[in-house]
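What follows is a set of notes on a single structure, which appears directly below.
Shown here: the complex without one of its protein chains, the others still in place.
Here is chain A:
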Amino acid sequence: MIPTSFDYVRAASVPEAIQLLKNFNGEGKLIAGGHSLVPLMKFRITTPGTLIDISQIQELKGVSKEGGRLVIGALTTYAEALGDPLVAAHLPVLAEAIQKIADLQVRNKGTIGGNIAHADPAADLPALALALDAVVHITGEDGEERVPIQDFLFGPFMTALPETSIVTAVSFAIPPTEGKSTYLKYFHPASGYAVVGVAAVARKTADGVINHIRVGITGAGDCAFRAENVEKYLLGKTATLENISKAAQLAADEVDMGEDLFASSDYRRHLCEVYTERALRKVLL
(Lines give C-alpha, C1' and ligand atoms only; values in the text may rest on other atoms or scores of the structure.)
Protein backbone atom coordinates (compact mmCIF):
# COMPACT_ATOMS: atom_id res chain seq x y z
CA MET A 1 0.00 0.00 0.00
CA ILE A 2 0.94 3.62 -0.39
CA PRO A 3 1.32 5.96 2.60
CA THR A 4 -0.91 9.01 2.99
CA SER A 5 0.56 12.31 1.79
CA PHE A 6 3.12 14.02 3.95
CA ASP A 7 5.80 16.64 3.58
CA TYR A 8 9.50 15.90 3.87
CA VAL A 9 12.59 17.71 5.13
CA ARG A 10 16.12 16.50 5.52
CA ALA A 11 18.15 17.50 8.55
CA ALA A 12 21.89 17.90 8.05
CA SER A 13 22.82 18.07 11.73
CA VAL A 14 21.50 17.31 15.20
CA PRO A 15 20.73 20.98 16.05
CA GLU A 16 18.87 21.31 12.75
CA ALA A 17 16.81 18.21 13.49
CA ILE A 18 15.86 19.58 16.90
CA GLN A 19 14.97 22.97 15.42
CA LEU A 20 12.76 21.23 12.84
CA LEU A 21 11.03 19.17 15.53
CA LYS A 22 10.30 22.44 17.33
CA ASN A 23 9.06 24.17 14.18
CA PHE A 24 6.61 21.39 13.39
CA ASN A 25 5.18 21.42 16.88
CA GLY A 26 4.66 17.71 17.35
CA GLU A 27 3.59 17.16 13.71
CA GLY A 28 7.10 16.22 12.61
CA LYS A 29 8.21 12.59 12.75
CA LEU A 30 11.83 11.48 12.61
CA ILE A 31 12.81 8.84 10.07
CA ALA A 32 16.09 6.92 10.32
CA GLY A 33 16.31 3.53 8.59
CA GLY A 34 12.56 3.65 8.03
CA HIS A 35 12.15 -0.09 8.53
CA SER A 36 9.65 0.21 11.34
CA LEU A 37 8.12 3.49 10.26
CA VAL A 38 7.58 2.94 6.53
CA PRO A 39 5.70 -0.36 7.04
CA LEU A 40 3.42 1.43 9.53
CA MET A 41 2.91 4.29 7.10
CA LYS A 42 2.12 1.88 4.28
CA PHE A 43 -0.68 0.46 6.40
CA ARG A 44 -1.69 4.01 7.31
CA ILE A 45 -1.39 3.16 10.99
CA THR A 46 0.99 6.11 11.26
CA THR A 47 0.14 9.23 9.25
CA PRO A 48 2.78 11.87 9.94
CA GLY A 49 2.35 15.46 8.71
CA THR A 50 6.02 15.88 7.95
CA LEU A 51 8.93 13.47 7.97
CA ILE A 52 12.21 14.79 9.25
CA ASP A 53 14.89 12.66 7.66
CA ILE A 54 17.88 12.24 9.98
CA SER A 55 19.38 9.32 8.07
CA GLN A 56 22.16 11.40 6.57
CA ILE A 57 23.55 12.95 9.75
CA GLN A 58 27.04 11.45 9.60
CA GLU A 59 27.96 12.35 13.20
CA LEU A 60 25.32 9.89 14.43
CA LYS A 61 27.08 6.93 12.82
CA GLY A 62 29.85 4.75 14.17
CA VAL A 63 31.06 2.92 17.24
CA SER A 64 33.52 4.13 19.89
CA LYS A 65 34.83 2.81 23.19
CA GLU A 66 34.52 5.03 26.23
CA GLY A 67 35.90 3.40 29.34
CA GLY A 68 33.95 0.24 30.03
CA ARG A 69 31.27 1.03 27.44
CA LEU A 70 30.72 0.85 23.71
CA VAL A 71 28.90 3.88 22.41
CA ILE A 72 26.96 3.13 19.24
CA GLY A 73 25.80 6.09 17.17
CA ALA A 74 22.02 6.03 16.75
CA LEU A 75 22.22 5.82 12.96
CA THR A 76 24.64 2.92 12.89
CA THR A 77 22.91 0.21 10.89
CA TYR A 78 22.76 -3.41 12.02
CA ALA A 79 25.06 -4.33 9.12
CA GLU A 80 27.57 -1.67 10.13
CA ALA A 81 27.55 -2.82 13.75
CA LEU A 82 27.98 -6.44 12.61
CA GLY A 83 31.08 -5.50 10.64
CA ASP A 84 32.55 -3.30 13.36
CA PRO A 85 35.83 -4.48 14.93
CA LEU A 86 35.03 -2.89 18.33
CA VAL A 87 31.73 -4.78 18.47
CA ALA A 88 33.50 -8.01 17.51
CA ALA A 89 36.16 -7.48 20.18
CA HIS A 90 34.09 -6.19 23.10
CA LEU A 91 30.44 -6.94 22.51
CA PRO A 92 30.08 -10.15 20.50
CA VAL A 93 26.66 -10.64 22.12
CA LEU A 94 25.40 -7.59 20.20
CA ALA A 95 26.46 -9.28 16.97
CA GLU A 96 24.76 -12.49 18.16
CA ALA A 97 21.51 -10.57 18.74
CA ILE A 98 21.70 -8.59 15.49
CA GLN A 99 22.09 -11.78 13.49
CA LYS A 100 18.69 -12.78 14.86
CA ILE A 101 17.02 -9.55 13.68
CA ALA A 102 15.03 -9.88 10.46
CA ASP A 103 17.04 -10.59 7.30
CA LEU A 104 19.99 -9.43 5.20
CA GLN A 105 18.06 -6.61 3.51
CA VAL A 106 16.48 -5.24 6.70
CA ARG A 107 19.84 -5.35 8.49
CA ASN A 108 21.30 -3.17 5.75
CA LYS A 109 18.85 -0.35 6.57
CA GLY A 110 17.59 -0.65 10.15
CA THR A 111 19.44 1.31 12.82
CA ILE A 112 20.36 0.60 16.44
CA GLY A 113 18.93 3.95 17.57
CA GLY A 114 15.71 3.36 15.63
CA ASN A 115 15.24 -0.05 17.21
CA ILE A 116 15.54 1.37 20.73
CA ALA A 117 13.56 4.57 20.02
CA HIS A 118 10.71 2.63 18.44
CA ALA A 119 10.27 0.50 21.60
CA ASP A 120 8.45 -2.27 19.78
CA PRO A 121 7.52 -4.80 22.48
CA ALA A 122 8.61 -7.62 20.15
CA ALA A 123 11.92 -6.05 19.06
CA ASP A 124 15.15 -7.78 20.03
CA LEU A 125 17.54 -5.07 21.16
CA PRO A 126 15.56 -3.84 24.19
CA ALA A 127 16.22 -7.16 25.98
CA LEU A 128 19.93 -6.94 25.31
CA ALA A 129 20.02 -3.26 26.23
CA LEU A 130 18.50 -4.11 29.62
CA ALA A 131 21.00 -6.91 30.23
CA LEU A 132 23.92 -4.66 29.28
CA ASP A 133 22.84 -1.69 31.45
CA ALA A 134 22.45 0.44 28.31
CA VAL A 135 22.21 4.20 28.51
CA VAL A 136 20.33 6.20 25.87
CA HIS A 137 22.04 9.42 24.81
CA ILE A 138 19.49 12.09 24.03
CA THR A 139 19.91 15.62 22.70
CA GLY A 140 17.11 18.15 22.88
CA GLU A 141 16.36 21.83 23.25
CA ASP A 142 17.91 21.91 26.69
CA GLY A 143 21.07 20.07 25.77
CA GLU A 144 22.21 16.51 26.33
CA GLU A 145 20.79 13.95 28.64
CA ARG A 146 21.65 10.34 29.44
CA VAL A 147 18.80 8.07 30.39
CA PRO A 148 19.24 4.49 31.64
CA ILE A 149 17.34 2.09 29.40
CA GLN A 150 15.06 1.02 32.24
CA ASP A 151 13.77 4.57 32.58
CA PHE A 152 13.67 5.09 28.82
CA LEU A 153 11.33 2.23 27.87
CA PHE A 154 7.97 2.43 29.50
CA GLY A 155 5.32 0.79 27.41
CA PRO A 156 4.49 -0.59 24.00
CA PHE A 157 5.96 1.92 21.52
CA MET A 158 6.33 4.37 24.42
CA THR A 159 9.53 5.92 25.65
CA ALA A 160 10.69 8.77 27.84
CA LEU A 161 11.97 10.65 24.77
CA PRO A 162 10.75 14.26 24.90
CA GLU A 163 8.91 15.42 21.77
CA THR A 164 11.64 17.74 20.55
CA SER A 165 14.59 15.46 21.27
CA ILE A 166 16.47 12.85 19.35
CA VAL A 167 18.39 9.77 20.34
CA THR A 168 22.00 10.35 19.37
CA ALA A 169 23.57 7.12 20.64
CA VAL A 170 23.06 4.07 22.79
CA SER A 171 25.88 2.91 25.03
CA PHE A 172 26.21 -0.64 26.27
CA ALA A 173 28.30 -1.77 29.24
CA ILE A 174 31.00 -4.15 28.08
CA PRO A 175 30.31 -7.36 30.02
CA PRO A 176 32.77 -8.12 32.80
CA THR A 177 35.87 -9.98 31.68
CA GLU A 178 35.55 -13.68 32.30
CA GLY A 179 31.83 -13.23 32.17
CA LYS A 180 29.61 -14.75 29.51
CA SER A 181 26.66 -13.36 27.63
CA THR A 182 24.06 -14.58 25.18
CA TYR A 183 20.79 -13.70 23.45
CA LEU A 184 18.30 -16.48 22.73
CA LYS A 185 15.12 -15.95 20.76
CA TYR A 186 11.94 -17.83 19.95
CA PHE A 187 11.07 -16.44 16.52
CA HIS A 188 7.51 -15.75 15.48
CA PRO A 189 7.20 -18.13 12.54
CA ALA A 190 5.60 -15.56 10.22
CA SER A 191 7.00 -12.18 11.22
CA GLY A 192 10.37 -13.28 12.57
CA TYR A 193 10.02 -10.91 15.53
CA ALA A 194 10.57 -12.21 19.08
CA VAL A 195 7.69 -14.11 20.64
CA VAL A 196 10.15 -14.26 23.52
CA GLY A 197 13.79 -13.17 23.53
CA VAL A 198 16.08 -13.54 26.52
CA ALA A 199 19.43 -11.81 26.99
CA ALA A 200 21.64 -12.91 29.85
CA VAL A 201 24.98 -11.62 31.09
CA ALA A 202 26.76 -13.28 34.01
CA ARG A 203 30.04 -13.76 35.80
CA LYS A 204 31.03 -16.09 38.60
CA THR A 205 34.00 -16.25 40.93
CA ALA A 206 36.69 -18.92 40.70
CA ASP A 207 34.73 -21.08 43.14
CA GLY A 208 31.53 -20.81 41.13
CA VAL A 209 29.63 -18.11 43.05
CA ILE A 210 27.57 -15.82 40.82
CA ASN A 211 28.69 -12.24 41.36
CA HIS A 212 27.14 -10.53 38.35
CA ILE A 213 23.87 -11.41 36.65
CA ARG A 214 21.50 -9.56 34.33
CA VAL A 215 18.51 -10.99 32.48
CA GLY A 216 16.50 -8.94 29.97
CA ILE A 217 13.34 -10.30 28.36
CA THR A 218 11.50 -9.00 25.30
CA GLY A 219 8.44 -10.08 23.32
CA ALA A 220 6.51 -11.58 26.22
CA GLY A 221 4.79 -8.52 27.66
CA ASP A 222 3.87 -4.96 26.83
CA CYS A 223 7.41 -3.82 27.21
CA ALA A 224 10.83 -5.44 27.56
CA PHE A 225 11.74 -5.97 31.20
CA ARG A 226 14.52 -7.08 33.49
CA ALA A 227 13.81 -10.37 35.21
CA GLU A 228 14.84 -9.00 38.58
CA ASN A 229 13.55 -11.92 40.59
CA VAL A 230 15.77 -14.25 38.61
CA GLU A 231 18.75 -12.00 39.22
CA LYS A 232 18.03 -11.68 42.95
CA TYR A 233 17.62 -15.40 43.32
CA LEU A 234 20.95 -16.19 41.68
CA LEU A 235 23.21 -13.45 42.99
CA GLY A 236 25.61 -14.88 45.59
CA LYS A 237 24.56 -18.49 44.91
CA THR A 238 26.60 -21.16 43.19
CA ALA A 239 25.93 -21.84 39.54
CA THR A 240 24.30 -25.25 39.76
CA LEU A 241 21.68 -26.78 37.47
CA GLU A 242 19.25 -26.81 40.35
CA ASN A 243 19.69 -23.13 41.17
CA ILE A 244 19.38 -22.20 37.50
CA SER A 245 16.21 -24.18 37.07
CA LYS A 246 14.64 -22.67 40.21
CA ALA A 247 15.64 -19.16 39.15
CA ALA A 248 14.21 -19.63 35.66
CA GLN A 249 10.78 -20.37 37.16
CA LEU A 250 10.77 -16.75 38.32
CA ALA A 251 11.40 -15.31 34.83
CA ALA A 252 7.90 -13.99 34.24
CA ASP A 253 7.02 -13.50 37.90
CA GLU A 254 4.88 -10.44 38.57
CA VAL A 255 4.88 -9.52 34.85
CA ASP A 256 1.74 -9.35 32.72
CA MET A 257 2.17 -11.47 29.61
CA GLY A 258 0.84 -10.46 26.23
CA GLU A 259 -1.69 -12.59 24.41
CA ASP A 260 -2.51 -12.92 20.73
CA LEU A 261 -3.66 -15.46 18.16
CA PHE A 262 -0.26 -17.06 18.04
CA ALA A 263 0.70 -17.29 21.69
CA SER A 264 -1.47 -17.28 24.80
CA SER A 265 -0.19 -15.63 27.95
CA ASP A 266 0.37 -19.04 29.57
CA TYR A 267 2.43 -20.12 26.61
CA ARG A 268 4.48 -16.91 26.72
CA ARG A 269 5.11 -17.40 30.44
CA HIS A 270 6.28 -20.92 29.71
CA LEU A 271 8.57 -19.70 26.93
CA CYS A 272 10.05 -17.06 29.26
CA GLU A 273 10.96 -19.79 31.73
CA VAL A 274 12.35 -22.18 29.14
CA TYR A 275 14.39 -19.56 27.29
CA THR A 276 15.66 -18.06 30.54
CA GLU A 277 16.80 -21.48 31.70
CA ARG A 278 18.58 -22.11 28.41
CA ALA A 279 20.25 -18.70 28.49
CA LEU A 280 21.34 -19.14 32.10
CA ARG A 281 22.81 -22.55 31.38
CA LYS A 282 24.78 -21.01 28.55
CA VAL A 283 26.24 -18.19 30.60
CA LEU A 284 26.66 -19.98 33.93
CA LEU A 285 27.74 -23.56 33.22
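To be clear about the criterion, a contact is a pair of C-beta atoms (placed from the backbone, for glycine too) under 8 Å apart; a residue touches a chain by one contact, two chains touch by 3 or more; residues count from 1.
As a convention for this text, contacts and distances are computed from a predicted model.
Asker: UniProt name of the unshown chain, from "NADH-quinone oxidoreductase subunit I", "RsbT antagonist protein RsbS", "Nitrite/sulfite reductase" or "(2Fe-2S)-binding protein"?
Answerer: Listed in its UniProt record, the absent chain's protein name reads "(2Fe-2S)-binding protein".
Asker: Taking the entire complex into account, which one of A:Leu104, A:Ala206 or A:Leu261 touches the absent chain?
Answerer: Only one listed residue reaches the unshown chain, and that is A:Leu104.
Asker: Out of A:Pro39, A:Gly68, A:Pro92 or A:Gly236, which is the one that touches the chain we can't see?
Answerer: A:Pro39
Asker: If you put the missing chain back, which residues of chain A would it touch?
Answerer: 1-8, 31, 34-35, 38-39, 41-43, 51, 53, 55, 79, 102-106, 108-109, 191-192
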